[in-house]
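A protein chain is absent from this complex, but the other protein chains hold their places.
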Amino acid sequence: MKYTVILNGCSSSFIHQAEEIRGFLSDNKQNPTLGYTIIFYNDEAKKDELMTNSPTTYIKLVKVIRYQPENFLEILEKLENNKETSLYIFPSDFAGSELSVRFAYRLLGSSLVSVNKIKLEKNELICHKALYSNNMQGEFALRKKPYCISIAKGFSNKKQSLKSTKYLVFKVDMTDIEKDDFIKKYDLKKPEKVIGLEDSKFLLAAGRGVRTRAKVERLEMIASEIGAKLGVSRPIAMNAWVPMNQLIGVSGAMTKPDLCIAVGVSGAAAFFAGIEKCKYIVAINTDSNASIVKSSNVAIIDDYQSVLEELFKIINSSQ
Amino acid sequence: MPLTREQIVEGLIEILESEKIITDEQVLKESSIDRFRKYEDINGVYTQPIPAAVVNVESTEEVSAVLKFANENTINVVPRTGRSATEGGLETALENSIVVDGSGMNKIIKIDTYNMQATAECGVSLEELENRLREQGYTTGHSPQSKPLAQMGGLVATRSIGQFSTLYGGIEDMLVGLEAVFPNGKISRIKNVPRRAAGPDIRHIIIGNEGALCYITEVTVKIFKYMPENNTFLGYTLDNMKTGFEILREVMVNGYKPSVARLYDPEDGAYHFSHFAEDKCVLIFMAEGPKAIAEATGKAIEDIVAKYDECKKVKTQYIKKWFNHLNWDPAKVAEERVEIMETQNLGFTTEVSGTWDIINDIYEVCIERIRNEIPDITLIGGHSSHSYINGTNMYFVYYYNLVDIKPEEEIAKYHYPIQDIIVEETLKAGGSMCHHHGVGKHRTHFIEEEYQSSYHMLEALKKSFDPKGIMNMGTILPIKSK
Partner (left out) sequence: MKILVCFKAVPDLDMMSDDDWVVDCELNVDISFVKAILNCFDESALEMTLKLSESMEGFNAPLNLTALTIGDKRKDSFLKTLYALRFDKAVRINNYEDIRFMPEVVAAVISKYVREIAYQDVIVLGRQSGEGDNAKTPLLLAEILGWPCITQVVKIELDDSASLKVTSMADDGILTQTLRTPCVLSVGNTPNSYMRIPTLRDKMKYGKTPIEVLDIESFDINPIVNTCKNDCELLSLKKISNNREGFIIDGRTPAEKAQILYDLYLKERLEEL
């Protein structure tokens, strides 16, 4: 059995993609299997970084002009028409989940997005993934090869690295593929502020109990003073009170801090998935029936503002 | 010469520890209003006089000292606890008011399961008291939609009523005794007895005074056995409100006491019930209490409804689910604010009551007039949620899109005209303009018409208990221009 990992080396998130795939593979060891990695790239200077972070020693480097899904798919179709690979694994980002589905369609395989566990059997791939806005876990059997999956968020694990020096590298230049003539103008702007919620050790999470923009700004201030990052639940982000990259949950950041203080958060499953890997959760909420209370390690039932301001004083005076 | 804001604060500092006196500007602004002006609040536009201070009192003696100071210096006082008011009762209508916040008086003093009564300070939240009681197998029987926010003092002060009122009654049926402070600082206790015929029932001077006569510091309410395992839910869809009112009447007149008896029209019901009752009226009952009673009540109601062909029974699970999500919690309040900003769509309610012979007419004429007379309406509907042997209430619910207005113009363009139609039509028919929210500050121009020849009694109460006019001026009675 052969599996192939597809990574987007054109992206600044390449290292993160590689880390999470390594995390996923080490949690889901299949035997016997042989792994390959296809890495798209557009910057010769980054090649070393791409190779040393590869999750497998067999690497195919594919040179392209930039990330463009229509072109990537065309290239993958050309490169992978030999039917040797049973399982394609894509990262959890936007590109990964898009490519996995569209590629499976083109290769007449089967696909599944946000998979958090797999078991490769002779004639099927057993996959687990969250459903019903993260309230339920479903188990699926994919039966049409190749199986194309994108992994769930949250597998990133810095500790694992291949530490190999023997890479088997094939290079191919595909810069001539152009399936993007439907684009008349193209402009990619980097985000103004990188938040890094995923790597934060200490998180302050705000939910819809935080009622105004001014109150969210106050939380930003408190967070930065006590050394925490501020993340928010969907209603707050939808209100554009903070940039969308501060959204926590299935459609935002999946965090794993050592400590999270959740204020005014109801604890809907789709949000909670974003802090589920947190080591210690403190909830401050007026509603003792809110599901976040049951999902916390310790909770205070009170107005979050009063409690947090008091806590802020205590932390400040102890520093 | 009236005291300046600074002098008021200085005077308060002599009475209370300074950390109990709040003068933060944003807090003061937010304390000048309640949910009646939620649109101004969301936009950060405050049109009411900003209070001089908010004081967080922690004992009856502190309340007494603050009232005495205010009375001596003729400073308007607005009493408040859980801040869930919706009719302007918490607005500071006069310059340099003091808002006296009793939410810090939050001790449950005694739960007496032998005499079946519970005593709590004014700032105890109903939810907390109810949860404490339920742990021991008892309940207050009181469950207004504001339960997660409202506190005991405010509930009594506004003559609150809950969703189980058809069985347990309103707060006036539950209240045993209380402690209140009058403007001159006099602390008055009304003792806890089963009943007495020792003159007029003076509790009724205090229940529903909306902070315009005195400050309630402690209340004692009846408690009941809590037996949720016997709860029986019934739900029906039907075509006409008129039929629904007939059924409610028949249930009441025949002596049945379901705890919940509610009738929704299709517009109001759509929000809750569209998944099983599109374009239909919905009738809901819950019977509770000892098993035999709950069962018999449920069975009798089923028999009554069965006589009406237009009623179709729905699965009880629908009703249970709806019921578990009925209350306004802080999260829902916040969510509403987000959506108001985004969709520029705002909703309010007005609640009236009338006898069986007039209620359907009030309902029909109000809906018709609002539909035709008010611009930008997106929803006008209502429900009956509290029934009595002689009649029921009607709770009108309305939403409108805010078109071409500044935040401060919303009330005059939409809210007042709608409310006034409802009040006018109700008074014309012979009903009451306030069923359970209280008068607040925005229906006072109708108060004489509401009371008619008994209005002098109301005026006499105000003159007698608050002669200098310092208690929540503009509430219940309008401020008379001098």
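Here are a few things to note about the model shown:
Think of it as A and B in the order they're written, each chain with its own count starting at 1.
Keep this in mind: a contact is a pair of C-beta atoms (placed from the backbone, for glycine too) under 8 Å apart; a residue touches a chain by one contact, two chains touch by 3 or more.
Only a predicted model underlies this, so the values are computations on that prediction, with no experimental measurement involved.
On the side of chain B, touch with the chain left out of the figure occurs at residues 104, 270, 272, 274-276, 278, 315, 317-318, 320-321, 324-325, 338-339, 342-345, 371, 376-380, 399-401.
Although one chain is not shown, part of chain A still touches it, namely residues 8, 11-13, 67, 69-70, 93-95, 97-98, 101-102, 105-106, 110-114, 126, 129-144, 180, 182-191, 201-202, 227, 234, 237-240, 244, 247, 250-252, 258-259, 266-270, 272, 276, 280-283, 288, 291, 293-303, 306-311, 314-315, 318.
We take it that only the chains that are shown with their structure count from here on.
Chain A and chain B, compared by their mean Cα positions, are separated by 47 Å. Interface residues of chain B facing chain A in the complex, by the touch rule stated above, are 26, 42, 127, 131, 148, 329-331, 333-335, 337-338, 341-342. Listing the residues of chain A that touch chain B in their complex gives 207-212, 214, 235, 238-239, 264, 266, 286-288, 290.
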